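Just one protein chain is left out here, and the rest sit where they should.
On to subunit A.
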Amino acid sequence: MLLTVDGLQIGFGAFSPVDDVAFSIDRGEILGIVGESGSGKSLTATAIMGLLPRVGGRVMAGRICFDGTDLVGLAERQLRRLRGGRIALITQNPMTSLDAMMPVGPQIDQAARLHLGLDRSAARARSLELMADLRIPDPARVYALYPHQLSGGMKQRIVIAMALAGDPELLVADEPTTALDVTVQAQIVQILVELVKRRGLAMILITHDMGVVAQTCDRVAVMYCGRVVERAQVNAIFEDARHPYTQALIRCIPRRDMLRGSMQPIPGMVPTAAAHPAGCRFHPRCPRVSDQCREETPVLRTGISDHGVACHRADAA
């Protein structure tokens, strides 16, 4: 396994918005982390990047093992060598992810110059190659443009090129298509999938869009209130979802054959980290709630296959 996250707990002041999260990913694989806003998926990504202190959080417990090295407790200098080098981040909003006062080309160069030790012209050549690879038309011209002169889709390609510049092995993509138009979303998703397959990268794709998951991911971890509630191969998730929350999420995907008004939203709201309920954190919104769910926190149990589910009532349905 290239990356193994185990028992990860993240602390913010007195709260733990992420608790006992575990998953793993290997080269050539796409792992989807799915959940609503506030489920802790972005924080998990931030933790993998070693950037939690930047946002005021810290890892309380658990391991983040990257290629045999535990990133938790690693010195900042060593983390910096990995960041942008072997592990790269693709952020959510391309509109705000680029330095508005610098042409986009040199922004791509930075990681290559830092991590691959390329000089200015070699880094430039590499950036132009990456841009062409990501189907950016006329790379030499775009290289000198400023972010505000590019469309959202182009900017996101620049962000992806920036992530690839340091020749990473693991891509952490935090909602890479959420801020884009639907037509552009499909292109970006396709580009990402191609990259992973062709370059043998590992990619963690964080999203709340079950449609994107179905199209791209090999395996899926469903998060709710800072915990992984279900983890399985993508087919198993869509054909045999065991957790009531996963089932509800799948029912929220619009389909062509749906009757008008038959969409079923999940009742209630995601509670904040300060108000996580006792027992199973999903129990106030769960249709199959029992007394045990209100008191006992379910652990993620894996059966014969690697299909894991954290629910007391998973077998009751």
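Just so it is clear, contacts are C-beta pairs under 8 Å (C-beta built on N, C-alpha and C of every residue); 3 or more make two chains touch, one makes a residue touch a chain; residues count from 1.
As a working rule, contacts and distances are computed from a predicted model.
Undergrad: UniProt name of the unshown chain, from "Heme lyase NrfEFG subunit NrfE", "Cytochrome bo(3) ubiquinol oxidase subunit 3", "Arsenical pump-driving ATPase" or "Glutathione ABC transporter permease GsiC"?
TA: The correct option from "Heme lyase NrfEFG subunit NrfE", "Cytochrome bo(3) ubiquinol oxidase subunit 3", "Arsenical pump-driving ATPase" or "Glutathione ABC transporter permease GsiC" is "Glutathione ABC transporter permease GsiC", the UniProt name of the unshown chain.
Undergrad: Taking the full complex into account, find the residue in A:R81, A:R199 or A:H307 that is in contact with the omitted chain.
TA: Of all options in A:R81, A:R199 or A:H307, contact with the hidden chain holds for A:R81.
Undergrad: Looking at the whole complex, which of A:V34, A:A47 or A:A111 touches the chain that is not displayed?
TA: The single option touching the absent chain is A:A111.
Undergrad: Just to verify: which one of A:A14, A:A75 or A:A100 makes contact with the chain not shown?
TA: Only one of A:A14, A:A75 or A:A100 touches the chain omitted from view, namely A:A100.
Undergrad: Which one, A:A22, A:L51, A:L74 or A:A236, makes contact with the chain that was left out?
TA: Of all options in A:A22, A:L51, A:L74 or A:A236, contact with the hidden chain holds for A:L51.
Undergrad: Name, in rising order, the residues on subunit A that touch the hidden chain in the full complex.
TA: Residues 49, 51, 54-55, 80-85, 88-89, 91-93, 96-102, 110-111, 114-115, 146, 148-149, 159, 162, 166 of subunit A touch the chain absent from view.
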